[in-house]
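Accompanying notes for the structure given below.
What you see is the complex with one protein chain gone and the rest in place.
Residue numbering begins at 1 within each chain, and the chains themselves are lettered A and B in the order written.
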Amino acid sequence: MHVSTKRLASSRFAFPGASDKEIRILKRNALIDRAFERSTQAFALAVLLLLGAILVSLCVSSWDTLSAHAVDFLTGDRWAANMEMFGALPAIYGTLVTSLIAVAIAVPVSFGIAIFLTEKCPEILRRPLGITVELLAGIPSIIYGMWGVEMLAPFLNHIFPDLFPAGSGLATAGLVLAIMIIPFITAISRDVMLTVPPITRESAYGLGCTTWEVVRGVIFPTVRHGMMGGVVLGLGRALGETMAVTFVIGNNLFFHPTITGQGTSIAALIANQFPEADGAQRSALLALGLVLFLITFAVLATARYMLNRIERRAA
Amino acid sequence: MNDTTLQNFQTQQDSSTASEGAVRGPYSEAPTPDKGQPVTRNESVEENLSVRVRDLSLWYGEHQALDDISIDIFANTVTALIGPSGCGKSTFLRCLNRMNDLISSVSIKGLVEMDGRDVNARGMDEVALRRRVGMVFQKPNPFPKSIYENVAYAPRMHDMVSRKADQDELVERALRDAGLWNEVKDKLYEPGTSLSGGQQQRLCIARAIAVRPDVILMDEPTSALDPISTATIEDLMDKLKQDFTIVTVTHNMQQAARVADYTAFFHLGEMIEYNATKQMFANPHTKKAEDYITGRYG
């Protein structure tokens, strides 16, 4: 009786002639495999849960602000904690403007460097330059911030005293961000451009195309997905960058529709005020965090959507 | 190797042997041709020189891949390069359009002349050269564009066409020349990658001939294709030689025998024998070539 149940239970493994040892090993392996499968599944689910948990906790802790004055919160033109006037507009505006400036400058420059590195660079320079770019991409952002405040801001003030009376401002922050994300976008662009098979590249050169024509007509279309990914990651980094921006953005909490003047960004505002904040201010800062979360999310989603459309149009 | 092709091969060999009349004993009292000349010329037509190569050597870093190659390639002929893998056929082909420039470890010595001009000369622009020398690779590799754009891109970049109508005409002509027009005329705007392997390869040929080069280089153009597509491409090569000079690499002896006017046999970076194809297959002039052709080698 005992034996027969055992046989039944292991019947999945019990092919005619299978020895007990074989069955034992098969059972053990099946168990391990199942555990492995489950744990990978659990990790993957954990990421989703984490995302959800962050979103929920942000919503909960900023609920006071959002429920009380959601509209004022988004349209209010100043962030005056002392008067409990929490308008996110200056921070949202500053975040978007600095990031757009950064991307507008960084994309052509990064692509240019990547093209040089993959297409034109002499072999002896290729490795040192490539490593330099990777090193630059790894520099902590605060160093870029210090450079911005020590060198770039005084320089801008010196060259364009009328545009940059104090050196700092949205455009200064945008420039620092651009310099910060250039190595990042360059490294990714170079890596994806290197994935273009040599014969695709050579067939284009073989038709008598110039480097620019090869890059534009063949290499970009082949790897646009990856390059767009690099740009979006760079943009994401620019949107959320805190320290480098805080140093040079001017930290003005009033909404001014300016490009070169002072302003603030969501991350900079949170960094400046969160440590000292409580009560309504804390709730409002958390709501601001939620807004940053949503903006980043929206940017990523839009980029993905645009990419799919390009893809479909090409197909 | 199926029976019919073997048969073909045999008959061809026989007929050529017969037509030659006096058959020389293999590699005994062979004539020593002028440097770079084939051992035997095809006498039926007058052939003009297109590419002249003299004492060409090439190194990948320390490794020598080509050793003193000299060869004359004639206009409006098909010249096949055969030889075991790694003997330098592709490397040689790539010398003709300076594609090796893209590899920075390469160093080259010797002369490559196209229509009397030294392609490696200081003043020669490699982009201008490549416009006159098209290239087709082993693996079909359409650009990530529509069929139409695959063909039209380079001519448009070269300002060969200005009006849309001219461009349409050019695309149609290239696709017709490549024998692809009827199959794709209703789906010109679909991606090039949606075609079958054989069609893709003909698209690559159309793309190459659209810029009206003088010479087309083909590196094992049919080795990734099925027999029917292979036959189509072989027919195409035969037709195209009226307008272009074709240099092709092949591992397929029958293909060389069928399509090539001249055949060059490479071995370990050296060119061992260069001969009219019929002669090469009927009456190889060197032992190495004979061994390779008859399958005793490589």
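A few remarks follow.
Just so we're on the same page, a contact is a pair of C-beta atoms (placed from the backbone, for glycine too) under 8 Å apart; a residue touches a chain by one contact, two chains touch by 3 or more.
Rule of thumb we're sticking to: contacts and distances are computed from a predicted model.
According to UniProt, the chain absent from the figure is "Phosphate-binding protein PstS", selected among "Nitrate reductase beta subunit", "Phosphate-binding protein PstS", "1,2-phenylacetyl-CoA epoxidase, subunit D" or "Tryptophan synthase alpha chain". For the options A:Ala81, A:Val133 or A:Ala173, the residue in contact with the chain missing from this view is A:Ala81.
The set of chain A residues touching the chain not shown comprises 78-83, 85, 149, 153-154, 157, 161, 165-168, 246-247, 250-254, 262, 264, 271-278, 281.
The rule is short, and it goes like this: only the chains that are shown with their structure count from here on.
Against chain B, in their complex, chain A makes its touches with residues 122-123, 197-210, 213, 217-218, 221-222, 314-315.
The residues of chain B lying in touch with chain A in their complex are 97, 99, 102, 104-105, 127-139, 141, 143-146, 153-154, 157-158, 191, 204, 207-208, 211, 217.
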